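Structure incoming, see below.
Omission of a single protein chain aside, the complex is shown with its protein chains in their original locations.
Order as written gives the chain letters A, B and C; numbering starts at 1 within each chain.
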């Protein structure tokens, strides 16, 4: 499991004064990219050099508490399951100042050839880099 | 059920060249706001005058096909269930050029007092405005 | 000169409750793309098929009045100057409900080969499509 701290940005709130719910997925994506740090070149290298990506095929989220400007989100990311072609990420988003759980998110991705937009068997080096992040 | 057509914007794609998945929730929110058009002042009036909002408490999404710059998303929105305080929206996002289903999204919201951030019984006029959008 | 109406979106305000100033440039870009409608395939075709884009090299903006959720921006776009490789766009952003001027923006772009990221002489068909939008 990895964790990143991410301050809510000035422009990420909505007209209701709280972080727009769609941004939670972007926060989690930032954490997800860190899970690939063990791959040479990281997630950036996969996307830009090898043209391999992990588009979402399914998500489920529960929102428990709002975040506001001035808050910092702590995003914990791990891997719930590694399939033949798929990788299920799991996140907890915690409000750093009081450790209140703000959201839990499941995020099923599929390794994909970005040129053909077809699914791929998880490359061995990617599988090896992700495996240490498997949740118990 | 209502439907809106929404062109993918130049800046909504990601480094993989497809619409970033988090934006699908924003597309659906645009359609959701239209479901409130029968309330005087619409969703804008609820938010800015009555300080009533519908934050997400749960979402589930399946992503079936990517959208790219140049595509138009057709977002169909309806209401799957009206509870005492909750409203479950359901969306289909269709790629307009070929009618391919791009995503289906469930979006459970709770009527909330935005000042106290407490849940509210659905106001009668809001319930009346939403009821015609109930899916069979 | 062309004009588009663009409702402020729920998530485009910032923690100060007004449209985040950076979004004004995105609003103008939406209008800018319409200026290329006379090119076969439009701006989309230039970007995705011909790999020709118009990145900004200079901007100047004056912000006169805020926009809020519930407002609609009317964006008027025209061309102030067509150079050998450059195209200077000019925009007025008007708050539709009361015709108050919200912003004026100058936006100098350079025709660019997106693969090499080098500047290009404006293609003849593009120049011909843009010329009718030249401001007096």
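Keep in mind that, in the parts below, a contact is a pair of C-beta atoms (placed from the backbone, for glycine too) under 8 Å apart; a residue touches a chain by one contact, two chains touch by 3 or more.
This is a predicted model, so every value here is computed, not measured.
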Inset, instruction - Using the touch rule from the top, list residues of chain B that touch the missing partner. - result: 10-11, 13-17, 20, 22-23, 68-69
Legend entry - Missing-partner contacts on chain A, residue numbers: 9-11, 26, 29-30, 33, 43-45, 47-48, 68-70
Inset, instruction - Could you please point out the chain C residues that touch the chain left off the display? - result: 15-18, 20-23, 25-26, 29, 47-48, 53, 55-63, 66, 114, 117
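Keep this in mind: only the chains that are shown with their structure count from here on.
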Inset, instruction - Select the category (line, ring, star, complete, other) that matches the graph of chains linked by touching. - result: complete
Legend entry - Chain closest to the assembly centre - both centres taken as Cα means: B
Inset, instruction - Compute the distance, rounded to whole Å, between the mean C-alpha positions of chain A and chain B. - result: 23
Inset, instruction - Mind checking the centre-to-centre distance between chain B and chain C? Centres are C-alpha means, answer in whole Å. - result: 28
Inset, instruction - Two or more other chains in contact with one residue: find those residues in chain A. - result: 15-17, 20, 22-23
